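The structure appears below as structure tokens.
Just one protein chain is left out here, and the rest sit where they should.
A and B label the chains in the order they appear, each numbered from 1.
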Amino acid sequence: MEQTSLMTEKIRDFFSSRFADAVISEDNFRDQQSFYVKPEAIFDICQTLLNDAELDLKYLSDITSLDWLGDEEAEKGRFEVVYNLYSLTHHNRLFLKVRLQEDNPRIRTVSDLWAGANCMEREVWDLMGIDFEGHPDMTKVLTADELDGHPLRKDFPLTWEQPKFTWNKDDPPEVIK
Amino acid sequence: MGLEEKIPDSIILTTVDKMANWAHKRSMWPLGFGLACCAIEMMSTFAPHFDLARFGMEVMRPSPRQADLMIVAGRVSMKMAPVVKTLYEQMPNPKWVLSMGACASCGGVFNNYAIVQGVDRIIPVDVYVPGCPPRPEQLIDGILKLYEQIEKESVKDKREEWGRRIG
Partner (left out) sequence: MTEQKTVTVNMGPQHPSTHGVLRVVLELDGETVIKATPVVGYLHTGIEKTMENKLYYKAIPCTDRMDYLAPMSNNLGYCLAVEKLMGIEVPEKVKWARVLLTELTRIKSHLVWLGTHALDLGAMSMLLYTFRERESIIDVYEAVSGQRMMSTYIRIGGLAKELPKDFDKWVRKVLKQVPQGMQDYIDLLSGNQIFINRTKGVAVISAEDALNYSLSGPMLRGSGIKHDLRKASPYSGYENFDFEIPVGRIGDAWDRYLLRLEEMRQSLRIVQQALDGMPEGPYRAHVPGVVLPPKEDVLYKMESMIHHFKIITEGFETPRGAVYQAIEAPKGELGYYISSDGSNKPHRVRVRPPSYINLGALPKMVEGRLLSDVICAIGTIDIVLGEVDR
């Protein structure tokens, strides 16, 4: 526990000394350290962290995304991408969060830093519709080929069966047209 | 009196229906094809503890062209649905379909954009086995129900469907 709080301080120092301009805010909900950073800085931060032997946050655990449509958070940007980094030596986690605007959400890929980011980013694109610039293969991965739209967006209806085998009688909702 | 007295012992008279149904029933080869959770219960059914071989069904056929029973074990997604339909069409006649579990029968707990709400929307189903997932005993019971159903079938009714080979 002490080691974790020590690492928390060190990560804070790292951001204030090297990426003071890029950090928007810090959040420590339930002892989980997360930083909201500017989208254009994400690649540099990840690259620096990957080469930082002291912090050793080299294991990319996960990339995920959120949709804040209809929530007060949406002012800061509708979409949120969360990078989940883990340190195999210090056993602490760092969350890097990025807010993206509603129309044409796009961000620089990190798949050239971690090969594992490839499939995670592809899934984010498929389910949330966030474009990763420079990704080698930004195509559908989970949803059916006929499906238009991105299911995890809040305006995508849960039960609307879009492709072929459907008994839907109503008109399709706005987002699909 | 009758024809039986005039013929040797080794000949048994029966109807074509009975004969064909008996053959169909006793040599049923399921398609070795699992989709989701129910596939694991299906494997349990084939495994020693429950042992489906007691009913003459231990051979799972990986190729649809050699199978005559399709056990749809699990949820059918929109992406998988065309594949399931193709597999069904590749199976030679006569063929039967058993829908195993709530998801295959009606969509189960997943009433959403990704799941076909019942495999009967794409292929005809003979027996539905409820449960999430059904116990192996339930699956065996479903298969026995299918046997009963096969016993009542008539070759004549199926002739059109099977082509002209039998008639």
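In the analysis below, a residue touches a chain if its C-beta (ideal position, glycine included) is under 8 Å from a C-beta of that chain, and two chains touch if they have at least 3 such contacts.
What you see is a predicted model, and the numbers here were worked out from it, not measured in a lab.
Student: From the list A:Asp13, A:Glu40, A:Glu54 or A:Asp71, pick the residue that touches the absent chain.
Tutor: A:Asp71
Student: Considering the whole complex, not just the chains shown, which residues of chain B touch the missing one?
Tutor: Residues touching the hidden chain, for chain B, are 32-37, 39-41, 43-44, 47-49, 62, 64, 74-75, 77-80, 83, 87, 109-110, 112-115, 132-133, 135.
Student: For chain A, which residues touch the unseen chain?
Tutor: Touch set of chain A with respect to the missing chain: 27, 29-30, 32, 34, 58-62, 64, 66-67, 71, 73, 82, 84, 88, 91, 93, 95, 114-120, 123, 127, 140-144, 151-152, 156, 158.
We take it that only the chains that are shown with their structure count from here on.
Student: Under the touch definition given earlier, write down the residues of chain B that touch chain A in their complex.
Tutor: 77-79, 81-82, 111-114, 116-117, 121-122
Student: For the complex, give me every residue of chain A touching chain B.
Tutor: 143-147, 151, 156-165, 167
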